[in-house]
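The structure's right below; bear with me while I get my questions together.
The other protein chains are all here in position, but one chain of the complex has been omitted.
Moving on to chain A:
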Amino acid sequence: MDLILQLLFTGIGIGAVYALVALGFVLIFRATNVVNFAQGEFSMVAAYLMVVCVELGLPYWLSFVIALAGMALLGVIFNLGVYYPLRHRTYLPVIIATIGASILLSNSVLAIYGPQPQVLQGWFDTPGIQLGPVYLDSQYLLIIGVTILLVLFNFWFFEKTLLGKKLQATSQDKEMASLLGISVSTMIMITFIYSAVLGGLAGILVAPVLFVSIQMGSTIALKAFAATIIGGFGDVAGAIVGGLALGVIETFGAAYISVPYKDGFAFLVLIAFLVFRPQGIFGERVAEKA
């Protein structure tokens, strides 16, 4: 029982990272009808930005702010450079452009920083606290806490503000949104900035748990992508639930079945969903967007 609680905590912690990246996937998909294959690289770039700032001797909080501001800027550049010129084309050129951007980002970091994985220390000096039988790692606590706040913010923003409604309207019918005077290009710009910051936040939060490496982006992105499919593609709640479920499943799989196959469990579950429930957990609500 103690082990189960411990694994649940760890699983939710890592799942929260997948959920944040998955949320970025879903928001961009809904706004542009395109899967952004560079979403994982947002996490990687943010983690490296963080490493650079910390190595320069900046305080951790300031590095955090700078890294996130850098991601917002990357979101702007990404939108203007990758999406905007192709916005009137079909989805295919845009998808290919995001793959290109993903390669460009990872190779740029490789050229600047080299292939050696970097280490980023966690936010807190205390490694964690013992709560009864369960050891709560401070970084995992931070990840879970930040994710809860972001999910609440996301709900408030999209459901309670007029800007959130305009973003939803844009993702449902761009032409109609523009007829009402909603600036579609601004809405898509906001979506890219928000998604880049979400991806970056996930990267910064998970970096102390993993190594900071060029490949960390693609690993996280693949899991997050699987999470969006498990949750129901294009569904915000599905992305979060899918991400958390995936984190828990792979943690339990690694503990009880096989550690080397840890990454495999995520994709096993993905395949099972594609075969038996391709619409995902929240799939039936797709009718809302039909």
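Definition applied: a residue touches a chain if its C-beta (ideal position, glycine included) is under 8 Å from a C-beta of that chain, and two chains touch if they have at least 3 such contacts; residues count from 1.
Note that contacts and distances are computed from a predicted model.
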Among "Simple sugar transport system permease protein", "Amino acid/amide ABC transporter ATP-binding protein 2, HAAT family", "Dehydrogenase" or "Cell division protein", go ahead and choose the protein name stored in UniProt for the chain not displayed. "Amino acid/amide ABC transporter ATP-binding protein 2, HAAT family"
Could you tell me which of A:Gln6, A:Asn33 or A:Ser178 touches the chain that is not displayed? A:Ser178
Positions on chain A where the hidden chain makes contact: 161-162, 165-166, 168-169, 172-173, 175-184, 287-290
